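Pasting a structure below so you can have a look.
With one protein chain held back, the other chains of the complex are shown just where they sit.
All chains are identified by letter, namely A and B, in their written order; residue positions are counted from 1 within each chain.
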Amino acid sequence: MELKREEERYGYFLITPSMIVVFGVIIIPIITTLVYSFVNIDPLSSHNGEFAGLSFYRKALTSSEFWADLGRTLYFTAASTAIETIFGLMIALLLNEDFPGVKFLRSIIIIPWAIPTVVNGSLWKLMLNGEYGVINALLMRMHLIDAYQSWLGNPKTAMLCIVIADAWKMTPLAVIFFLAALQGIDRTRYEAAMVDGAGAFRRFTTITLPALRPTIMVIIVMRTVEKFKAFDIFYLMTRGGPANSTKTLMYDTYLQAFTNLNYSEASTLAYLIVLVVVLMTLGYIRLMRREDS
Amino acid sequence: MEHKTIRRSIGPRSRGRTVLYMFLGLVLAVGVLAPVLWMFMTSIMRPVDLTAKPLKLIPETTTLERFRQIFSSDNGSDPAYVFRIALKNSFIIAVAVTILSLIVGSLSAYAFAQVRFRGKKGLMLTILFTYMLPPAALIIPLYRIYSRLGFLDRKGPLAILYLSFIVPFIIWVMQDFFGSISKSFEEAAQVDGATRLQTLYYIFLPIARPGAIATGILAFLMSWDEFFYSLIFTSSLSSKTMPVAIAEFNGKFTIDYGMISVAGILGSAIPVLVTVIFQKYIVMGMTAGGVKE
Partner (left out) sequence: MKKTLSLILVMLMMLFSFPTFAEDISLNAIFMKQAGYSEDDVLAMTQAFTESTGIQVNPTFVAYEELAPKILTASASGGYDVILGDCIWPAQFAKAGLVLDVTDRLGEVDLDDIYQGALDATKYEGKYYGMPWLNDVKYMFVNMELLKQAGIEEAPTTWDQLIEDAKACKEQGICEYPIVGCYAQAECLICDYTCIAGSFGGAFVDENNQPTLDSAENIAALDFMAQTLKDGLCNPKSLEMIEDDVLSTFASGSAVFAINWTYQYASMNDEAQSSVVGQGIITPIPGTDKAQSATVNGGMPLMITSGCKHPDEAWEYMLFLASREMQARYCANALPIWKSLYTDPQVIETAGAEVVAASQIQFDYIVNRPMVPYYNELSTAMQSEIQLVLLGQKTAQEALTGLQATALELADR
């Protein structure tokens, strides 16, 4: 009993510093924002300051715009998280091998991640430009297109372009984490498996993949949260256009707060974003558990 | 070194596989470097060539004027000068945030992974939750607090704010690395009479080092890349960070791709150097055996 007490105290002792850092500053804004979603804080409205109950949530959930935004957000999140995780794992496996040039590759893989988002968005916008973009110039030269395309001006391709631009920058994050996790795998297990005659694929599915599973989980959750909150890249590349085809929930939150001065709707959207992300995270966790058992 | 020996002992590898790896490595290098190369070209091309149609992939004349401007400008209102100062501010903030968040975050991560205490799960989820809220919704109440405390336009308070959303990430990622370490280590160490903090420092941290380095890179880059909070909370050279300075290369109707590319090169050089220095610790091979359960 005494031991358990001590263990608990030790746990609390260890987490105290981060609790102070995490909640010290942010707790009041978190509560204020929650309050805003129930009280009409809209200086342009005649109902400013009135208690609104759940009406903002009802309004958001019944508007087709919200669901369209959510759909686009989910598409962006799923596509870029999938690309980052799958490519990240494949690249990490490659870089974990030993072959001429691998040291060079390990050094350059970080570069896209290190490029500031502000620059990354502008860089891709320039490369994708319909009039003087290098991607159009290259594709023309390779005869893959017969005229310059407006990649960011076409509702069918704009979101895909943002997914590519974002995944290009962020895949190295997954690579670095998978590489780190791969180091933790006991190499003798591979040797034992080899002795047993297991092929490369079998070794991957029976040793590597199970060992990496927690890391995959961490990366998927981390990236999902990040993607839902992605704002800069949309702002830089398309501002939600063309014809709203890249307008996400986060972008709408920004619009509500800073162009429409509708703080209540912004706060409501913020909490709805959290709700969706929490549901998704819990979903992942449950999925992982089921596979474990 | 050990890494290599183990690798070799796994078995004779066919030349074909090495060639395949080198080919994949080449594809990877092209994918990573092509946009970076274009960023570099953009930084040295004259504005008139950048928007020429048809685009010349190799320009006849190039200019280093932009680099000269960044390094030599001493006019306080020149964005090039602002960028240089902001680079320094960003570096100071990112280093401080990385060190502090690793210390604070790994203590908690260890607690969440290895120590039993009540309310652990709930706390973990609450910490994750704080990170999920979009900054656009939190920033107005946050500004009020910062303004009242005299925290505006100062590096220290901005770093505190960064800690508040980077630490949750660190905890979330690090507890995965700690979680995979066998509990038997701790018990063995305790039998030897080590205190718990000693065990943490001498046993767990070295084992989790690849993960800790990867996490440190993550913390550094998150702080390095942060735009929105910095935009709102800084206003003068004393605290303005690099991404905000880069945004200032844009006018009301104009985008200065050339200067943005220069900023991108310089802005990514520092994190790349930092990573290359630390990367050998990520991929350096672990003592074989007994690490994972």
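Definition applied: a residue touches a chain if its C-beta (ideal position, glycine included) is under 8 Å from a C-beta of that chain, and two chains touch if they have at least 3 such contacts.
As the structure is a computational prediction, the values presented were derived from the model and not from experiment.
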item: Option touching the unshown chain, where B:Thr18, B:Gln69, B:Thr126 or B:Asn250 are the choices; value: B:Asn250
item: Candidates B:Leu123, B:Ile140, B:Met222 or B:Met242 - the one touching the absent chain; value: B:Ile140
item: Of A:Glu6, A:Glu50 or A:Glu131, the one touching the omitted chain in the full complex; value: A:Glu131
item: Touching the absent chain when the full complex is considered, from A:Leu44, A:Leu144 or A:Val195; value: A:Leu44
item: Hidden-chain contact residue, picked from the options A:Ser55, A:Ser107, A:Thr206 or A:Asn260; value: A:Asn260
item: In subunit B, positions touching the absent partner; value: 46-48, 51-53, 75, 77, 79, 139-140, 143-144, 147-152, 154, 156-157, 160, 231-232, 235-236, 244, 247-255
item: Positions on subunit A where the hidden chain makes contact; value: 12, 16, 20, 24, 42-46, 129-132, 148, 150-155, 235, 238-244, 247, 255, 257-262
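One rule holds in what follows: only the chains that are shown with their structure count from here on.
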item: Subunit A residues within the subunit B interface of the complex; value: 4, 7-8, 10-12, 14-15, 17-19, 21-26, 28-30, 32-33, 91, 94-102, 104-120, 122-127, 131-134, 136-138, 140, 168, 173, 176-177, 179-181, 183-188, 190-191, 194, 211, 214-215, 217-218, 221-222, 225, 228-229, 231-232, 250, 253-254, 257-258, 263, 266-267, 269-271, 273-274, 277-278, 281
item: In the complex with subunit A, residue positions of subunit B that touch it; value: 3-4, 6-7, 9-11, 18, 21-22, 24-25, 28-29, 31-33, 35-36, 38-39, 42, 50-55, 57, 100-101, 103-105, 107-108, 110-112, 115-118, 120, 123, 125, 127-142, 145, 160-161, 163-165, 167-169, 171-173, 176-177, 179-180, 196, 210-211, 213-214, 217-218, 221, 224-225, 227-228, 242-243, 246-247, 255, 257, 260-261, 263-264, 267-272, 275-276, 279, 282-286, 288-292
